[in-house]
Structures are given as C-alpha cells and as structure tokens.
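Note that one protein chain is taken out, while the other chains of the complex remain in position.
On to subunit A.
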C-alpha cells in the first residue's frame, strides 16, 4: 500500500516532534498565555457551563490570527524539509 505523506510523518514520529516544536514556540512567544486569557474572559462572560464547542467557535479565528508569522514560516519549512529527506531516503 502506498503511504501518504501525512502517514509517513506519523510513522516516523516526525509529526509528534514537529508538534512539540510548535507547542514550545507558541509558549515562548506568549501565544499560549494570550489565548488562555481570552478563554478565561469568555468563560467569565458566558458562565462556567459554556461548552467546549461554543468556546472553540468563539476563540479559533482570533487564536489563529495571533500565531506569529515567524512560527508559521519555521514550521512550514521544517515540514517541507522533513518530507524531502523522507523522499531522499526512499530513493536510496
């Protein structure tokens, strides 16, 4: 069976490693704290019983726009490199 790029990233563990890099970058640049504050405020406004889905729908687009370009660029480049080096090793 031919494996898709996404599957190869999961198999090699690269996806977990890249995800961890992203997580740490978002912590480093303060994104995590910013989003946490937004969520806290929304919970205060809407009451404790707000569901995850409601919270998600209110926070997603704002949270996405807060991700710094440098982080997006770095991740994109690293995913690309990883896929390319997988391709290389498949050829060998």
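Rule of thumb we're sticking to: contacts are C-beta pairs under 8 Å (C-beta built on N, C-alpha and C of every residue); 3 or more make two chains touch, one makes a residue touch a chain; residues count from 1.
We adopt the following convention: contacts and distances are computed from a predicted model.
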The complex has one chain missing from view, so what does its UniProt entry call it, picking from "NEDD8-conjugating enzyme UBC12", "Adenylyltransferase and sulfurtransferase MOCS3", "Dynactin, subunit p25" or "Ubiquitin carboxyl-terminal hydrolase"? "Ubiquitin carboxyl-terminal hydrolase"
On subunit A, what residues meet the omitted chain? 3, 6-8, 10-14, 16-17, 20-21, 23-24, 27-28, 32, 51-53, 74, 77-78, 81-82, 85
